[in-house]
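Every protein chain but one is kept in place in this view of the complex.
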Amino acid sequence: MAYLATHDYLEDKNFVDKWLYTMRTGEMDLSWMNAKTEKIMPRPQNARRGLTYRDLDVGSYGFTEVPEKVRDNRSYAPRGAEIPEGVPDAQPWVSRKSELWAFNTESYYEEAVSRQWNATTDIPWDRLEGVEMPEATGKALSQLMTFLTEVEMIATDTPAMWLPRLNPDFIEVKAFIASQAMDEARHAEVFRKRALTTGWGLMAASPMNEMALKHLRDADSFSEMSVALHLVAEGNVLTMFRFSEYLSPTDVDKKIFRLVMQDEARHVGYGMQHFKYVLENFPEKREVLHAHLDEAENISFAGAAATEVTESFIILAGGGMKKENIEEGIKVTTQFNLKQMHEHFERLEKCGMPERKDPKRSKLYAMFLQGKADAEAHGITF
Amino acid sequence: MAFYAYKDYTEDQKVLEAMQSVMAGNLGLHWFNANTEKFKGHASDPNRGLTYDDLNHGTYGYSDLPEHLRTSQSMVARGSDKSGKLPDMGYVVNRKSDVWSDNVSELYEETKARRWAPATDIPWAALGEKPLSETIEIACAQLYTFLQECEAVSLDFPSRWVALVNQDFIEQKSFMCGQMLDASRLLEVFRKRALYGGAGLKRANVNAEQGLKEWLWAETYPQGSLSINLALSGMLLAIFRHVAAFAPSVTDRAIMRKAMQDRGRWVSYGTGALRYHLEHQPGQRVALHEYLDESEHVMLGIIGSAEFLEPLIIIAGGGLDKDQVKTGRVAVAKLIKLMMREYFARLDYAGLGGRTERSRLPQVMERVQVA
Partner (left out) sequence: MAVSFPSTDYFEALKAQMVAAQEHFSRLGFIDTTFAVSVANNGKSHHYVLEFEVFELKNVSEVPAVDLKKVDFSIEGDTKVWREMIENIKRNGQADTHHDINTLAHFGEQLKIKYDDPDGHDKLYRFMESIQEFFDLSSKLEVSFN
């Protein structure tokens, strides 16, 4: 199954002899010095921002000039280098720009690199010493954290699976995905650490959400994967992080959610920009993406039906398990669920898919309208 | 490839009723008494913060992970209460000794702690203020073109495997994520450096790429790790040290100092993982020797390629005149010896001793002469 290079270099007498000759005599080939490549002199446009990928967006080196279909490079040669005969085929599955591009990708990456934080040292864990939460809210928090640590790594595994399949010319997209992988590892870490500092340990797994993870993992194309992951799933999670920050029982939890939401917003930003780009530049994909959204929304709904998450949210939102706490918790959770769905359709609309806001097109939209009406009937607005 | 859920939940009466029941205040609370270990983790060293090592406890820890993971194929968090129908994520790396290294948790923490940003942490202006001679700059541009190729392949390696590694190896997978960002950042800084100097990129390296693809596409994770984390990373670490030692500018030295730190972690992991692998699967010693018999030639494919060798000679020697080229050749000859020495020492340390006698590399390397 393994790939074999075109030469066994140790057995290639010409290769060995040429190398030894160069070392012995100093006679060098030097033809690479005259490589037929563009000469540019990029400089930071903003000294405080430093030298960014955007500063390198010049001529044949830049991302702006990458064509819709990359035909001339399937190797590991960096974009803009001279590519001689004989380079291997990296076997990219995706060589079409509109399949993965997003406006601002390079900035998302630079932002990610500059905003890396450390779950070990940037969270004031010592402030949890001696903090004892009541059993109900303590367990509810631990359950929420168990759910979050369970789901975060899908946003590492899934884009990472696609990374080596992307044409190496899409440097900035690959870089962004690498930064996302690190973000999500950090999120899985911080949520695991928080669950294991409550005193209750981890709680129950979420089978309904596991199915969502499987769906995210096994997409037929990068765009479908991105729509389901960056737009739908991470969009939902971003709303959840905002609500969770609001509900946080301690300032440590507030800090955690503030930091994770920054990262998540970048991922959603990329997802939105990519969705917009693919609809504008690859319009044939529209119906394919609709079909994928049908299943992504089915699974999104399943996630909302995962009672271990909903119930823990209700308890946290209401501050306990007495009747009045539960009532308040249901009210807040209802608002959260509706907000999640509302924001989901808002994103789709902003990115160029307004037709999804139609109960005949989207079952989830039908559920949203029904839920909104039920909520209003109970005096709950969002 | 697409996965479809077991049912259409929006039309499932049972699901809808369960949701409605909860939202009417009837909480089932099946999770409330989850069958898990009660534990409250603390930072053992407040200066260091709360590490994964601090949570290496009981069912939550990695020490107690069995060698074979048979009961966990989903993304359920290690130590949580698994119940209900869970999907199979398709992991193919389910043996601890296929991926583990005793220092992986420590290396992950170090990766995070030693983060940096190429845009702002490299003194780019220093190169602008004191540009290099044209010859040296072109040599640097070629070197940095080649290094981008190495990082592109390095980025693909953990990416190819991370989703195939069982989720219970969370610390290991997290380290792989760190590797992805490391490779991405190094690719970025090498690209920025190559272009900043004004010579443009140069030529892709056919021989190196052919060899790198062979290593990247190894059949198993242990083989690939041996090639990418130990062999390639060991070579790159030596190259970074070398270029730092002969750095033509403050900018290049700063870049190489950061690069050697990042790559040093890969080498540490690669050596540690090989060691762990052979301690627990001693029979693999034969298989890995055979693998290296076939794949070690890639090292020569890299070292012997003009696009790698010649710029290094020029940078180390300081130019193209006869004496400079001789100085450069002497330095590169020493570098090659150093690479080989360290490569075999790491293999020996990791339990794959006897390689020097078996490998085809020494008899070729010993023929290097500088007249």
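Lettered A and B in written order, each chain numbered from 1.
Here is the rule we go by: a residue touches a chain if its C-beta (ideal position, glycine included) is under 8 Å from a C-beta of that chain, and two chains touch if they have at least 3 such contacts.
As the structure is a computational prediction, the values presented were derived from the model and not from experiment.
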| What are the shown chains that the left-out chain touches? | B
| query | Which of these touches the unseen chain: B:30, B:82 or B:257? | reply | B:257
| task | Out of B:78, B:277 or B:346, point to the residue that touches the absent chain in the complete complex. | result | B:346
| remark: Checked against the full complex, the residue among B:45, B:64, B:219 or B:290 that touches the missing chain is B:45
| remark: Omitted-chain footprint on subunit B covers residues 45, 47-48, 103, 106, 109-110, 113-115, 237, 240-242, 244-247, 250, 253, 257-258, 260-261, 263-265, 267-268, 271-272, 331, 334, 338, 342, 345-346, 349
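To be clear about the criterion, only the chains that are shown with their structure count from here on.
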| note | Between subunit A and subunit B, the Cα-mean centres are separated in Å by 21
